[in-house]
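Every protein chain of the complex appears in place save one, which is left out.
Labels run A, B and C following the written order; every chain starts at residue 1.
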């Protein structure tokens, strides 16, 4: 939809129509009381690329069709996508996927202890960071390949599928061999090269929303993975950056029901990174279950005060069974059982 | 805490110390590895006002004590405040206050029909706009005093206490006579004159968070009311303005447990204005109950498509009983019953 | 423009058309490749109020005409408005208005000293706070009426017209008698009662943009004043709230040329409150002149370290002549002389 200024001349209106028709797009002129609008019918992507905002007499170009395609429940996939990970079902409305584990894999003992605690309490999968993207180059960056070995070992012992973040294409093959769900972190949500790499690996992907990405951009990022033929994409709301600094990020729980209206992909929530404070993780996890999320991903530590990074947001392993019980109760009220 | 730059000279450090001590504040110099910090002990308000950031050699002045006082659960009031409104208790952790009603009072019939529907389904109070602050001067601004008459009539018929927004000091006395809870809207959260007026009226106040107010600013606005001797303040999270335009505002549900850590005042949530979309109001209301809010305030209409303002966010009265039941169930899981 | 979802049925489309036509709005159906759009021609305000987003099958309602009217250079007033204040012209492209003075009036001596310094350096008007809106009720709130007396006295001595902020309707008459330009502060930009009061006073108004107000909302706030018949409105960009806390606010200098495209009203810039740091005030003031603003309003103090509020952002009076010279040079390059 091209909206002309109130002062646009007939010649300027015709020029826009001419540009559209030259590009094979049908143009429908709608004279209004104050301004004339020109509907452009067909090839929305093409119209967006034409940059008509710069033409004389044009006030605004307003996209009418939504910019994401393959992730859209309206355009391409009417029934909910269910991602299966070693028997756990994520999406579809009947399950709630509880992913838990340490922020960072620090040792086999630590990882094993946490994994056993969360497995006993009914967790669906194990999370654990191997490569950590850090704002400062002088911070601890994770154990890397050694951490992947530990995760593989602990998976064999506990039976829990493993989620870990891939930060660079060069590690992709190693991740494909070791990890069950490949996480793309918030800072890489628009690292399009990486999205195409994980699209080609064919493994389930956990795609986190960027710190300041709109929900439409999140779905467009999912399109990058989906177009490579990989349909197993799980979206994750993890807090956005706003003016308020009381908490680390602002968890946008409204994103969950909004996404449910517009995409067929499963949606989970990360309350640990959003809040940065373990005292808020319980309430926000209950809210995530009540709002209709398909799961949560939370950080748990045996001795969080000794953790090398992100300690204050990690739940204590000893509190995890009660936490899991509360989440399961709220999920139960909306018809879901733990995956 | 005054932090000096790495290059600050001893004379510059001494000048800061001198300024503090001249103002009767004890100064403690802490030389660090890279920079020197100077702790200012006593009279945090006074230090903030001194504007030391502008002195040579000063890098930053970092407030260490939190800026709100009377609203603080740490400084002034350790047990939770319970606001009683005609027998309904708001706050204290055992009740959940369900406030419902039309966006705007349009007629006695409409208001009566909605009030009966929500009363039958267990609502705690009736909301209804008499004076509406509108972004455009050309929009409908509410029925004004006529609306207050209608609300009084419907309160008499249904027994529901009434919540309505006061937009200007000149109407304060009329509100004090007619309305049970006086709402201060988001756009007036920092209208300090109005805050002092409602502080003096001595009626319970529902104080909405500003569109872009931090949580600390919300508590400072509450301080304006509390310092007039009116302790009956209910805080309300109603969505903040962020970069994302998918929804009208971003509902900050993390604000609820954060406020519970830092203030003794009750906290409720307005999911209707935040989302602007009735399809999101149910999920977000369930989440508000699960996250530990003391209540919600939602818009309900008999025939929302005919409503004169904010129609798309209003629940249908016919769906309200099911809605109320779901909310009550989630509130029940956290130990609360409808107020 | 009403955009239907891809799955909207013909009956749903017809229902929207029916609603529009029942309201006397002409509806034009535009079937597209993926979705159908329905243009609503006539009465944009009315369409906005109908809340069609809530109807079945409706995806979005996209306003096509801009929401402000009287402030629009396209709709109501093609030539630039020039506000004359005691011979100084603000707006129109040939002048640059340099408003300077203390943050807060603290005494006659202080105000007189600063006023003389800025008058000597070519300032166009004197600013000075009498009533200060403060985030905390425990901060210094200004001298009030005593400050207005001081400003009147200093105006008589220096000949500088006076700008001061009105914070409550009750002081309006006093301001009308004493002050040449009545400032409405950022926190009151959407205090619609106050806007109508200053609209009726008939004195020039300096309307500051709210901390998180869009430019369209700023123009709608101006509409509140203009519709009372007061055309002398000067807009002021003073920094918006964003995620970055390096500076107090983010000065949105792009707002100036954007406003110049869309409104006939003069636009000035407040770099002092935006940055909160005197070291940034010089560069940002030069940038304001270069970007095409009609003026700036800056804080100057004789001894800023002793000022009771906002000290670190105040320029030193002794540096003001050099500052004014630099600003005048950049303003000169875009064809303006000091007002």
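One rule holds in what follows: a contact is a pair of C-beta atoms (placed from the backbone, for glycine too) under 8 Å apart; a residue touches a chain by one contact, two chains touch by 3 or more.
None of the values given here were measured: they were computed from a predicted structure.
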item	value
Chains in view that touch the one left out, judged over the entire complex	A, B, C
Touch criterion as defined above, residue of A:92, A:133 or A:231 at the omitted chain	A:133
Among B:9, B:245 or B:337, the residue in touch with the chain that has been omitted	B:245
Contacting the left-out chain in the complete assembly, out of C:12, C:196, C:228 or C:252	C:252
Touch list for chain B against the chain that is not drawn	1, 3, 5-7, 28, 30-35, 37, 39, 41-44, 59, 62, 64-66, 74-75, 212, 241-243, 245
Contact footprint on chain A, counting only the chain that is left out	19, 45, 48-55, 67-69, 133-140, 167-170, 187-188, 190-193, 211-212, 217, 220, 223-224, 227, 241, 276-278, 304-305, 307-314
Chain C residues touching the omitted chain (full complex)	212, 214-216, 240, 242-247, 250-258, 261, 274-275, 279-280, 283-284, 286-292, 326, 329-330, 333-334
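The rule is simple: only the chains that are shown with their structure count from here on.
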item	value
Pairwise touch network: line, ring, star, complete, or other	complete
Rounded Å distance, chain B centre to chain C centre (Cα mean)	26
Distance from chain B to chain A - Cα centre to Cα centre, in angstrom	30
Per-residue multi-chain contacts in chain A, two or more chains	212, 242-243, 245
